[in-house]
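Notes follow once the structure below has been shown.
For this view, one protein chain was removed and the others were kept in their places.
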Amino acid sequence: MARETLLNIVLFALLPVTALAAFMLDEPFVITLVTKAAILALAGVGLNIALGLGGLVSFGHAAFFGLGGYAMGVLASHAQSYTPIMESPFLIEGTKSMLVIWGVAIVTGGLAALAIGALSLRTTGVYFIMITLAFGQMLYYFAISWPAYGGEDGLSIYIRNEFPGLNTLDPIQFFAIAFGVLAIVLFIASRLAKSPFGLALSAARQNAERVETVGITPFRLRLVAFVISGAITALAGALFADLNRFVSPTMFSWHTSGEIMVFVILGGVGRLFGPVAGAALYILLEHVLGGLSDFWHIYLGLLLLLVVLFARGGLIGTLAGREVAHD
Amino acid sequence: MKLKSLIAAASIAALSAGMAYADAHGGKVKVGMITTLSGGGAGLGIDVRDGFMLAAKGNENLELVIEDDQRKPDIAVQLADKLIQSEKVDVLTGIIWSNLAMAVVPAATAQGKFYLSPNAGPSALAGKGCSPLYFNVAWQNDAFNEAAGSWASENDIKKVFLMAPNYPAGQDMIAGFKRTYTGEVVEEVYTKLGQTDYAAEIAQMRASDADTVYFFLPGGMGISFMKQYAGSGVDKNVMGPAFSFDQGILGAIGDAALGVKNTSHWSKDLDNEANVKFVADFQAEFGRLPSLYAAQGYDTALLLQSAMGKADVKDAAAFQAAMEEADFASVRGDFSFAPNHHPIQDIYMREVVKEGDVVTNKVIGVAASAHQDVYGADCKM
Amino acid sequence: MSLLLLIEQVLNGLQFGVMLFLMAAGLTLIFGVMGLINLAHGSLYMVGAFAAAAVAGFTGSFVLALIAALAAAAAAGALIELLVIRRLYDRDHLDQVLATFALILIFSEGTRYIFGSFPLFLDIPAALSGPILLPGGIYYPLYRLVIIGAGLLVAAGLFLLIARTRIGVQIRAGEADREMIAALGVDISKLYTLVFALGAALAGLAGALVGAIQSVQVGMGEPVLILAFVVIVIGGIGSIKGALVGSILVGLTDTLGGVLLPPLFATFMEPSSANAVGSAVASMAIYILMAGVLLFKPSGLFGGT
Partner (left out) sequence: MTEPLLKLSDLKKSFGALKATDDVSLTLLPGEIHALIGPNGAGKSTLIKQIAGGLRSNSGTVEFAGRDVTPLGTVARARAGLGRTFQISSLAMEYTVLQNAVLGALGHDGGVMRFFRPVMKNRPLVDRAMAALVRVGLQDQAAKRTADLSHGQRRLLEVAVALTLEPKVLLMDEPMAGLGASGSKRLTGFLDDLRTQAPILLVEHDMDAVFALADRISVLVYGRVIATGTADEIRRDPTVREAYLGAEDAA
């Protein structure tokens, strides 16, 4: 336990330390990369609640990531062009405020997860994997062919949205925002795992019959977990869109779902800091391998294969050893 | 053959790496190229890169950093950030796809960087979203289609069947054709992006009384459609913008493409000095026929170098003025910039023919001379 | 829309469905016998198409190309089964999804490394090109009829194989109870390799047949893979019969949805937006179908309980 805690602290500190070092050395792009790692880690933390804690192998989390992105895109593009989103029955205006956008993203992601989860959770196993994939694909095709918000071209937001008291266009300040959100969500996720809900949810993953026998319905636990998971991933999507100042249907594609899953697995399923380790490693690989060869996907594939086959428990599992029961 | 060309590309890539890390930067221009080098659609990016490097070969004042966007908008945006923030480039170029351009260009020009588009010309960047620092060296999305529309009107094509994928570029292309076409549009079909089977659409074509099918289906979609169309026995004329009949694609379609008319601003048989040299040099360097993407990459580098000879890139106004002159020998023949920094150029009508064993394009006439896009009116700069 | 055109579109849907069946049959067989989700199945389809294109390019023979496709895909399948897949049988679905996702990355970029980034040329043989006149006055491409025929033949062959042969008995036993089959004295690892190679060969065949009328390029297997998954989920995972029914359903839904929905929307919307909305809904149609089926039958049409 102590070893994993220590590792977590080191890992967690690695992000701001790298960002600060890059700031000192005037390497703003490195800050951008670390910010990207923090945001993708956030998406992974979201998925990990469904996947690691609840055992729900969702292959459709891109749906929530994309919805978060589009929440930002739609609101900010209307604010950018000074056109209201709708005028009747009541006026809704666009906004450039990050806090409002986050709220909308969380609610949208949560509601979508409620609908998708309520339908998908009727199935189990491979069927669940595939039906979540199907919902993701549905949104993907919808986003591509719906012309109002740019379709395949996506939406560009020229100036990053506003956060009270900070200049969001400055890479280090935007990093601070993303990292702050990640830290808060990690804290919430750690409390969640230890809460009554977390205890029951994780028990339902280990043995659903046991949970039923003590009078708790696994379906409700899983649905709530799916909603929380979707809401967090949507929040990450909104931040990711703000990082790029751009949203496009790519955020909905099944590759995105696969990648978020890869972060979680690379780092270690069900480990609180697994997604952080996984996302950081992924970004590192993308830039180290991508610089070495146009064909870096081969190496990424090989590495992923090795992790799945031989390093179960991912990076953290390998470094920290067997998971100890939560106390 | 494929393998050989790959080795050639690899050695050029090594060369470019050498260029990228060449030392000093004062008085020189540092160019960041973001293009698609891996995954689907990599062929287009590789051609733009090779064309650009061919034209820039030996120019020690031009430092080039090449990055692969994997055809993902978010990666492209981050690479642009990297090139601007870390590499401190003066000029950006290379993007193939409209959606990636929309993601990168506004942010890059907002940060005071020049952007030269070697491909992709979304209407937003030609009209309201135009910028003094943005130069399109390729075409506005509608251009080939408007030219095709007027050619069709003048050449007695009375009824057309229109088809494109259901996404903004597809809708733009069809709108462009309809803008200049005076005959009857019998049917207008939008397919799924990435669709591979066109049996249903071909059946609709057979059932319609159109005399000509006009379509825009880039990349693999066009290959699939043309092969299936040829096998269907439907014998209507086929037309389209050049994207589905480019050299890289014709090889995969084969004889099925013979006789198709397509509009392009360039063709390898254009008889001007610059083009003859370009085609010969490209074949000598890479061992394959150049595509229109290679031609655009080549022209982009020529334009940039012409401006470098006249002004320092640090003086943005002077450099912009130098670029606006477009004082270079384009492989397309006459080339100048409209006030919105988009090309004024001839658009040719080509026909797919067989030369020996090779299926390729031949110019059969001019579809629109000194063509200029319609969006410039909205451009205030 | 005329009746003839509708019939032709139904034929098109059928042909698309039959092609999907070739992919789905292998997937569902592998899942049924080994309990494995194989995302890399689309890569085997691509291997088949590239092998066919390469051999057709050298020899000019379509028959040799088909044989090469079968052989290459089966070999690739056997190879990854021996190296990777067999370590995954006892793992949960999550590990299987990830490991085979990794295989997709390796196959796609590996193929691009070998064959380059441009699509390859593969054409249908002259004898099969062009349309023929069907009774009722429909001109239909001969090659597509051949695909329908070949697919149905494979389907019949698979049913015979499973119903009548020793291997079929072993496969059925394996589906019913994996421990029992070991007790029967069957060399289980050999059987698994065989079934995997068989599934791979079917995917390779589909890739070669379809590659001739589509584009042979890197990544061509992924859209088909997703569709094949939709098919087997609708049909019930592990059921060959379900795969056949699901393929036809998906093929018809996709084809007819694209043709019929835009005019349908045009009956109550203005034409330009009806076209856009109709096309958008059509592109989501099969996913809506799948979600609908799973809501009423959470294990697919022919899945176990």
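Of note:
Should a chain be cited, it is by its letter among A, B and C, assigned in written order, with residues numbered from 1 in that chain.
In the analysis below, a residue touches a chain if its C-beta (ideal position, glycine included) is under 8 Å from a C-beta of that chain, and two chains touch if they have at least 3 such contacts.
Remember, it's a predicted structure, so these values are computed and weren't measured experimentally.
Remark: the absent chain touches shown chains A in the intact complex.
Remark: the omitted chain is touched by one listed residue; of A:30, A:98, A:112 or A:200 this is A:200. From the set A:5, A:167, A:217 or A:318, the residue in touch with the chain omitted from the display is A:217, counting the whole complex.
In the full complex, the hidden chain is touched by chain A at residues 191-192, 194-200, 202-203, 206-207, 209-217, 220-221, 224, 323, 325-327.
The definition used in the following text is that only the chains that are shown with their structure count from here on.
Chain pairs A-B and B-C differ in how many C-beta pairs they share in contact, with the greater number at B-C. At the far end from chain A, in terms of centres built from Cα atoms, lies B. Work out the mean CA point of chain B and of chain C, and you get 35 Å between them.
Multi-chain contact residues, meaning those touching two or more other chains, occur in chain A at positions 141, 144-145, 147, 295-297. The residues of chain B that reach two or more other chains are 38-39, 42, 166, 190, 192, listed in rising order.
Contacts from chain B toward chain C in the complex involve residues 2-3, 5-6, 38-40, 42-43, 46, 166, 188-192, 194, 196-197, 199-200, 203-204, 206-207, 219-221, 223-224, 227-228, 230-233, 248-249, 251-256.
The residues of chain C lying in touch with chain A in their complex are 31, 37, 84, 87-88, 93-95, 97-99, 101-106, 108-110, 112-113, 226, 229-230, 233, 237, 276, 279-280, 283-284, 287-288, 290-291, 294-295, 298-300, 303.
Interface residues of chain A facing chain B in the complex, by the touch rule stated above, are 27-30, 32-33, 36, 141, 144-145, 147, 150-154, 156, 158, 171, 240, 244-246, 248, 250-251, 290, 294-297.
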